[in-house]
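Chains shown are a subset, placed as in the full complex.
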Amino acid sequence: MTVAATFEIEYLQYLGPDGRFVAEPPKDIADPGRILELFKQMLFVRTFDSKSIALQRTGKLGTYAACLGHEATHVGIGAAMRPEDLFAPSYREYGAQFMRGVHPREVLMYWGGDERGNDFEIPRHDLPWCVPIATQCLHAAGAALAFKLRNEPRVAVTCCGDGGSSKTDTYAAINSAGAYELPFVQCIINNGWAISVPRKAQTGAKTLAQKGLAGGLHCLQVDGNDLFAVLEGMRRAMERARNGEGGSVIEFMTYRLHDHTTADDARRYRDEAEVKAAWDKEPIARLRTWLTAQGLWDEEQEKAWAVDCGKRIDVEINAYLESKVQPVEAMFDYLYADPPADLLAQREAAIAREARR
Amino acid sequence: MNVATNAKPAAETGADTAAKTDTPITLIEAITQAMAWEMRHDDSVVVLGEDVGVNGGVFRATAGLQARFGSERVLDTPLDETTIAGLTVGMALQGMKPVAEAQFDGFMYPMVDHIVCHAARFRTRTRGRLHCPMVLRVPWGGGIRAPEHHSEANEAIFTNVPGLRVVMPSSPARAYGLLLAAIREPDPVIYFEPKRIYRQYKELVPDDGEALPLDVCYVLRDGTDVTLVSWGAQVKEALEAADRLAEDGISAEVIDVATLKPLDFDTIAESVSRTGRCVIVHEAAKTAGFGAEIAARLAEESMYDLLAPVERVTGYDTHIPLFRLEMKYLPSTERVVEAAKRALAAG
């Protein structure tokens, strides 16, 4: 038998669900001080998430997409990037975004129905949340192409879900990243569900990592609830990208512990037992166990940190709640650099109508 | 070889116990009821889309259908609208009657290619050898405080495309009758569902399998002074405006276009021949919205009847803003009233 090609997809896991190493992580990613910082960031994200859900439940926020259970993946992705790199999120990777400088109040503004949430103070060049699934992946590939053509040492990193891995835009991004050998990292965050559709209904592929083979990219599967594995997977992909070795697809295995969004009721389609089992593998507990075992963390610290996070987030929430609705002309003012006359006339009419109220 | 389907015409399936019809239902329930009726009577009807199965659709339009008809008749698809559109065309070409769902208006753009290049063309391309009996259901329009891309009025993308039909109900009864007609139609139908009024009110909708014609505008209210023409959710504002105008002694006729393509212009022209004034109300941006076609027909065929310039009350030529501002985008009853009064003052 003649063989045209063979492929092997590696799986990375270091820290098991019980908080003990199943394999020794590479030295360069396992600096305890840094891991501690990232752990605290994960806790911050979880606090933000629960406060946001509460805001929605009390009518103070629109539909909100929670990130419960994704903290290691999101924070690990953010940690692997440099400020000048580009991040193109889907809509729940707050953990990565906070690390890049996005303010929690901006997240709230966006889900609160205000475009100003997308006007990130930092980083100015990152892409905003993207609702049409996976289209951001192609924009990230386009950005990576711009970086390559301009000889800028920057990497474009984008995320989609297990559902998003079926989207043709994801394939297009992967294929063009391969064709142009772009500094591009496609993160597929496999949390088991795309609203009510389980992972197995999305595709017959054994892994989602292998989506990358269709474009000749480097493929990797990692335990997305293991911060060490996330960091190592991202490190490899970012290095390849920076060294001009082309793009990567990483599948992060995690789980969506919350409903899809606050508009969803997962009990309609998902077995509670599955969720319960997933809680045993969630990313924060295992890292807490490890850090505690290292003598780096204890209950006292956790309590103090929780208070600190709560305070900082409340400041953000208040900034959001106190924000004034944009004036009616905001609808017109950012459409064109040079707005057409008819549009300006409509704008005047709208302002006049407001004034009459 | 001709592809035999296992579909049986309604007549052959014999006695069917219609659902209880003494309880008023909402527009979205009428949609579910229509799909259920037709699935019961025609085995070739299948429903597909994202989350339409066990979840019953994010709006619950397909609630209960998978439990009732099985997962071979109600299929969740992979998350890709190109996939949904292309599979739907392929199934339709081989004798099935797929009813596909686009989860929201803003997610249907990747379907445009298969709709325009294929669904709308297979009959003409093959001189009638193959055709494409499919329905694409699209929850449509704004006003529900939803996230970005969940509130778009994009019907104008399809109204210039030959070979399509474009339908939009504005009441539970019309939702039922028009959806039955759409599924039975041998050519492709885009069926827009005004989600703002999915649950606005209930009415009695007998589950009798009676379809409504797909080429008729409905006169919802007779009037003599001005004709208000609208479709979808905006019909509500048109009717409210008629009420308000009546308070001022102005008699407004209200027309629900219902089927945008093919347009029943005669009903509109007949009304305008009596009122001499026309206000067109729609949610989409003004420029090149479908209202333009109605105004154009008036300029061509009713010019001598017009006593006042045609008025369009529409969304602004901007994207619908995120929800904090969206109600300022949607044409209000007040704007319709003002336009009608302008038309009356002009005459």
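Note that the chains take the letters A and B in the order they are written out, and that residue 1 is the start of every chain.
As a convention for this text, a residue touches a chain if its C-beta (ideal position, glycine included) is under 8 Å from a C-beta of that chain, and two chains touch if they have at least 3 such contacts.
This one's a predicted model, so the numbers in the text were calculated from it and none came from an experiment.
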item	value
Full-complex stoichiometry, written in the displayed chain labels	A x2, B x2
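Please note the rule applied: only the chains that are shown with their structure count from here on.
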item	value
Averaged-CA centre spacing for the pair chain B and chain A, given as whole angstrom	36
Complex contacts: residues of chain B adjacent to chain A	50-51, 53-56, 58, 76, 78-80, 82-83, 106-107, 109-110, 145-150, 286-287, 316-319, 321-326, 328-329, 335
Parts of chain A lying in touch with chain B, wherever the complex brings them together	62-63, 110-115, 129, 131-133, 163-164, 166-168, 194-197, 201-203, 263-264, 268-269, 325-326, 328, 330-332, 335, 342-343, 346, 350, 353-354
